[in-house]
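Excerpt of the complex: some chains, original placement.
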Amino acid sequence: MFTLAILSHHQQIDVANFSLNAEQMGLPKELPIQISQSCLVGGKQAGSRIITLTVGETTVRIVPTRAMAVLDAVRNGVRFGWQSPVKEIVHPNFINQEASGGSGWLDGFNEMVVRCGYQWAGHPGQDGDEFLTLHGRIQNTPADEVMLEVEQIPPYRVTLRGRVDEKRFKSTNFEVETCLSLSIDEPYLTIEDILTNKGSYDREYQAIYHNNFAQPILEKGALLHVPVKELSPFNDYAAQGLEDWNKIPAPTKDFDEMVFNVRPISDENQLSSALLHNANATSGIEVTYQTDTLPVLTIWKNTDTEQQGYVIGIEPGTSFAYNRRYQRKLGLVPTIQAGETKRFMVRFGLLTDEHQVSASKAHIDALQARQACQLSTRPLVSLDA
Amino acid sequence: MFTLAILSHHQQIDVANFSLNAEQMGLPKELPIQISQSCLVGGKQAGSRIITLTVGETTVRIVPTRAMAVLDAVRNGVRFGWQSPVKEIVHPNFINQEASGGSGWLDGFNEMVVRCGYQWAGHPGQDGDEFLTLHGRIQNTPADEVMLEVEQIPPYRVTLRGRVDEKRFKSTNFEVETCLSLSIDEPYLTIEDILTNKGSYDREYQAIYHNNFAQPILEKGALLHVPVKELSPFNDYAAQGLEDWNKIPAPTKDFDEMVFNVRPISDENQLSSALLHNANATSGIEVTYQTDTLPVLTIWKNTDTEQQGYVIGIEPGTSFAYNRRYQRKLGLVPTIQAGETKRFMVRFGLLTDEHQVSASKAHIDALQARQACQLSTRPLVSLDA
């Protein structure tokens, strides 16, 4: 195993810019494996870093400075991710999450995989005595103990770990061990995060994996396939689009966003999958997740203009995107006990041919065949004025 | 043309400290042109940078880290700028604009040219659903794509460009191309900024160029000359000083500030000028601006003690300094359409002899001669308690 400590307080290591090829990592010289890190400059990205992993046909970019977010992935020429109007990889120091009614988080929102949580996730607003900012604090927290591991035998699995803390005296004492891995022989990118409550008291927590996808997969005629137990619109506006919830329109001025709440069907291993594929079903993104810890799915249909960030979110979570105050009665604000760990697994299938797409669709159809889909026309929650 | 990319995300360039003389830029060796950048250390200026341009008799210092602000200028031994009690060039990361009721901006306020805007400018407070912090976000945004250009033929114009973004997902999508230039043969410093709305939707915007001047020009007996169409006090306190609005007192304890709202007279090219000169009219600052995009002028008379920052602001803007909620009914909250650009031009005449001063005064007198000055004793706006 080749290992490299990229950033570590304990080891006093901070590697900054580097680039390693297969040979330099003790791998067969001709293997298409390349790892590098780049320190960004200019504007609000000063201090941000990008780690690029090329493993076989897949290149994935990770932002350790923003909680090990996945910026994007490219496989066989197909890009997975989106084009946010926010172009910079904004360093957390330039984000004030309290700004503008708790929506400052949006100043840096542009990655493919964005973690929301873990003290809370969801929309900003008051929850009892607490004011919650949009989607929690984790995404604007830089990682420590960023470690690379490359297996030196087939399938040459490459693993990137990083720890992200969410701590405040007398409050949350969470540590998140993030782990992203991929290997040379498969179209998968796997995220396995372990949340630990290091405090002496049980705490509420929430997690949403805000996974975002756009062109070239997203286009007029693209389709979502989700094995649905129950589906309901997030609010009255989404209710108007309920019938077409899984059909993708062209970029549409004034569409803004429609959000759908899904309780998915999962298999005997507690796995469920959602698929978005392009109009002719030749490429797609499959999001597979463990429903024991991520029991619900948010579909965020933000098919406004390209400049506004034409994008679909496929977001497994402990919770929907409502403010936390609405979700206790839905049973979607779980507790993590003192010393307990919670494991979140999300696997991304980067599908770049029609066989992969149709296999994924068949798998989802089989899940749906187990149970009828219930569509509710009314939001689960009556939002305050 | 000699060009230097000083800071560029696209080119992955970050030059940090440098100093170039005329010869190093391919200019005649004896030319008094010198360009340098210094990276600051210590306290809250860690990370801030200053670019110093010496061009003939003029030396000007620019802060790329703070939206290309002009810290000060010195020409023929006369300093243009002021002495704020804030001494550090505070890096934006140490500014929390939401602090203290939205006045955290004041923690870093000390430059000669401070941009206010562009989503909003003016006093903090609620405007409908939005809480607006003092004078908007642009000044606490570091620039990217900072580019130097030096013409290699007379008059050896030196131009410094930088791009400053103001972007939030589902909100403002503004880019500002700033440009500052000066040449060896003239006492002028010219700022030409281009604001572009990169989003798909029309947006309100505001801009105020908060230009601040103090000693040695500001002193007891110094005078302001402004071609006035209409002038009114900002509030009841300023109304008490209306008669002497253009006369400068010595530093005065408990003076605090009086603000005057001016609708200026401009010429056929939509240019207007304001002049502040010292008591014996041997030096002065002339602020010339394009009134098609900057139709109004705020005079900020902050002639309190030297320790408090004895200073005058001569501030062309789209708007006065009121909170935005007051200015829609005044017609001073313009809209920039999707894809549209707005151009702001402000030129600073760094006048260091009596002929320059009297020529400027004559020009302003000529403008005033076109139209009578209307003084209103009552504020335009009835401020909430």
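A and B label the chains in the order they appear, each numbered from 1.
Note that a contact is a pair of C-beta atoms (placed from the backbone, for glycine too) under 8 Å apart; a residue touches a chain by one contact, two chains touch by 3 or more.
Note that the structure is a prediction, hence the values are computed from the model and not measured.
Asks: What is the total copy count for the complex if 2 chains are drawn?
Replies: Full complex: 3 copies of the single sequence.
Please note the rule applied: only the chains that are shown with their structure count from here on.
Asks: Overlay chain A and chain B by their C-alpha atoms and let me know the rotation angle in degrees, rounded to the nearest 5.
Replies: Rotation angle between the two copies comes out at 120 degrees.
Asks: Which integer distance in Å separates the CA centroid of chain A from that of chain B?
Replies: So the centroids are 42 Å from each other.
Asks: What residues of chain B sit close enough to touch chain A in their complex?
Replies: Counting only chain B, the residues touching chain A are 7-9, 12-14, 47, 92-93, 96-98, 129-131, 133, 141-146, 163-165, 167-171, 173, 198-201, 338.
Asks: Can you check the complex and tell me which residues of chain A touch chain B?
Replies: Interface residues on chain A, with respect to chain B: 38, 40-46, 84-88, 93-94, 96, 98-101, 103, 106-107, 109-110, 253, 256, 304-305, 307-309.
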